[in-house]
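Up next, chain A:
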Amino acid sequence: QTEIQWWHAMTGANNDVVNKLAADFNASQKEYKVVATYKGSYPDALNAGIAAFRAGNAPHILQVFEVGTATMMAAKGAIKPVQEMMKEAGENFDPKSYLPAITGYYSTAKGDMLSFPFNSSSMVMWVNRDALKKANIAEIPKTWPEVFEAGKKLKAAGWDKCGFTAAWSPWALVEQFSAWHNVPMGTKANGLDGFDTEMKFNSPLHVKLLTDLVNLQKDKTYDYSGRGNENEGRFTSGECPIMLTSSGFYGNVKANAKFDFAAAPMPYYPDAPGAPQNSIIGGASLWVMGGKSAAEYKGVAKFFTFLSDTDRQAKLHIESGYLPITKAAYDKVKASGFYKDFPDRETPIKELTNKEPTENSRGLRFGNMVQIRDMISEELENALAGKKSPQQALDDAVSRSNATLRQFERTAGR
Partner candidate 1 sequence: MDRRTVFNNRLLPYLLLAPQLAVTLVFFYWPASQAAWMSFRLEDAFGLTTEFVGLENFQVLLRDPSYYGAMVNTVVFSGSVAFLSLSLALLLAVMADKQIRGATAYRTLLVWPYAVAPAIAGVFWLFMFQPSLGMIGRTLRGMGVDWNPLLNGGDAMLLVILAATWKQISYNFLFFLAGLQSIPKSLIEAAAIDGARPTRRFWTIVFPMLSPTTFFLLVVNIVYVFFDTFGIIDAITRGGPAKATETLVYKVYNDGRLGGDLGGSAAQSVILMAIVIALTAIQFRYVEKKVTY
Partner candidate 2 sequence: MAVVTLQNVRKVYAGDIEAVKGVSLDIPDGHLCVLVGPSGCGKSTLLRMVAGLETITSGSVAIGGREVNEVEPADRDIAMVFQNYALYPHMSVYDNIAYGLRNRRTPKDEIDRRVQEAARILAIEPFLNRKPRALSGGQRQRVAMGRAIVRKPQVFLFDEPLSNLDAKLRVQMRVEIKKLQRALGVTSIYVTHDQVEAMTLSDKLVVMNAGRVEQVGAPSEVYRRPATRFVATFIGSPPMNLLDGVVEGEGRVRVDGAVLDVSDMRAGLQPGHLVEVGIRPEDLEIVGSASNSVSLPIDFVEELGATQLFYGALGGQPFVVQAGTGVVPADAKSLGLRIAAERIHVFDRESGQRLGRVAETAAA
């Protein structure tokens, strides 16, 4: 039996899903055994994968979150392009069967798909309906000003520790925010058109959002909840009634929240031209590491085929809140009437397909983006803690990011 190592970063309810997938695959055949290993957070998993590769000990499959894409793409010798592998293994693989936003994100300029889409998400705004009701907020807020307003009402209604918050701050407040408002995060179509990009997320609109948040942070109408999972905990425990995070959070909200909740579209500034545009995908894809034997790749390919099964994808979507990544699966769920019963479960897909993507909303592909996220987080923290003005913080984030981009450019093997 050939063992196939699969390193991932799925926690909580999603972790159960991953383990179940592996178990099901292993039960479905005898030749291969997929061993799923939780390696910590997305950056931890990526870090473990890189370290293991350098040590000659890489797993077969590595789950890498979307912002690690550039790093992986640049590592030509380290990865095995999925499309190529599927072909060699004789497995059926059609990039076109995936939602276009997804295919675009993980393919080269030439259209070769390098990684296997697995758990794609989008950012949504989770709301605690019970709380809104208590605070006499009839409608789920749609725009940022409405969110601010709602936050204030909630505060007045007793949610004085936190009106609203956002997990994955750089993702929510910079990356998705840029796309949703059709402003560039960086040049060159956010890096999709080449590594010689520069960051642009210190635009007036970006500064405006941060300035608003900084002001609201003072009385905790908005309350920053760190880079970890405090956000999620505060939402499910009812402490924070509004929170921006991934649609993939669904499984965990469902398991833990004791109130009526919903996933609403991300808020936008109504005065921003074109807003809302469309969101970009989040989540992660599966990368196949290089240097393995043909037999092993065959197993990996078989596993991927197993994962692409339409029924399985549909089920995945329903259970986890991640997107149905193939068109077939989407259609199937739609046809089943699921979205009629649970309209907010379609929210992320609607966000993604809200408008035809522009240069600013097709996706992101910045080198060392994982480190850049840390820099953005740090500068956001500086601003929210009052140590720097919002403008200053974003300027610094931009210039630090640019330095990192330059370094990446130097080392990226191209």
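The candidate set was assembled so that all candidates are chains of the complex that A comes from, given by their letters.
The rule we apply is simple: a residue touches a chain if its C-beta (ideal position, glycine included) is under 8 Å from a C-beta of that chain, and two chains touch if they have at least 3 such contacts; residues count from 1.
Computed from a predicted model, the values in this text were never measured in an experiment.
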Chain touching chain A (counting every copy) in this complex, out of 1 or 2: 1
In the complex, chain A residues that touch candidate 1: 43, 46-47, 50-51, 53-54, 71, 74-78, 161, 217, 224-228, 230, 233-234, 237, 239, 368, 370-371, 377-379, 381-382, 384-385, 387, 404, 407-408, 410-413
